[in-house]
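Shown here: the complex without one of its protein chains, the others still in place.
Then we have chain A:
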Amino acid sequence: MSTADPRRHRRRWTLSALIVTLIISFVGAIALGSVRLSFPVVLSALLGGEAPGISHEIVRSIRLPRALLAASVGAVLAVCGAYLQGMFRNPLADPSLIGVTAGASVGASAAILIGGGTLIGGLSLVSLGACIGGLMAVWLVYRVATGLQGTSVATMLLMGIAVSALAASATGLMDYFADNESLRRMSLWRMGGLDGANSARAGLMLSVLAIMLLAMTRTSKALNTMLLGESQARHLGVNVERLKNQLIIWVALGVGVSVAVAGSIAFVGLVVPHMVRLCVGPDHRTLVPLSALGGASLLLVADTLARILLSPTELPVGLVTALIGAPFFVFLLIRHRELIR
């Protein structure tokens, strides 16, 4: 009998489609904006050529770092989503589920209230506050869910809800006591934005992405068996507790850093892995890298639209991700209804 995998062609096809999409959206992100650049100019700027005018300056110091940041943040969020959906064995899990987004909001709001302009080592106080808030939320969720028997995924889920509720009331309180100026900044932060992009931030985010993708090669197979259930995975020789610890640390790192550099961007972590799974199946060895490609493209497109839709005003990118992603997600759900259970 044949061993042909029914999804092999779709895997190849999806991989090529995602790579092409990523290239197009990357070039688009650099070419489009309040100053429109032609393709040859973009190419020569990227390849280090010399040309008159400010166009190369725009590409190299503004658009390239921002495009790299958008791509790496999108990729990291999508990879984190794929990890969490695997760990929770729930295709609807996303990074906000373990409280990281809500915790980051508290941290960012507190930093804005204290006086957000301060810079510490290239990152603003708001970024640091967001990162610390997010990590503290994950730590709290994780500590409560971990007992003598190991980490209970069900408790983590409930604890994530509890921490998110607590964080929501804390941010609500700060909203209430904030003056108009701070209130505006807080709500803008919550919608996410990549306007703080620079090459340092892009470099940081790219290294986080590289770490997560390298780690992935060793855990994807184990994460597949986790989908059967924790004791089933244990019987297949997987060190389940260690795997869960690793995943939590990577997700906390990935989401914590991306929140610090880009604010809270919902939806990418939930929807991208889900869409990729619908196309190529649940095997993490293909799901994780393809999710990274998809997340990068989605955030690049969203950020480009955020910059040009109401140019020269910028929209918050978090609003745009939901605007593009949600209808597409609904379309996929309708098409693949029988496969989702």
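By our rule, a residue touches a chain if its C-beta (ideal position, glycine included) is under 8 Å from a C-beta of that chain, and two chains touch if they have at least 3 such contacts; residues count from 1.
Here is the rule we use: contacts and distances are computed from a predicted model.
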Which of "Anthranilate 1,2-dioxygenase small subunit", "Ring-1,2-phenylacetyl-CoA epoxidase subunit PaaA", "Heme ABC transporter ATP-binding protein" or "ATP synthase subunit b" matches, in UniProt, the chain that is not displayed: "Heme ABC transporter ATP-binding protein"
Which of A:9, A:36 or A:89 contacts the chain that the document leaves out: A:89
Listed residues A:15, A:166, A:183 or A:227, member touching the removed chain: A:227
From A:201, A:244 or A:277, residue that would touch the chain that is not displayed: A:277
Contact residue for the chain not shown (choose from A:16, A:38, A:217 or A:239): A:239
Residues in chain A touching the chain absent from view: 1, 3-7, 89-91, 221-222, 224-225, 227-229, 231-232, 234-239, 277, 281-283, 338-341
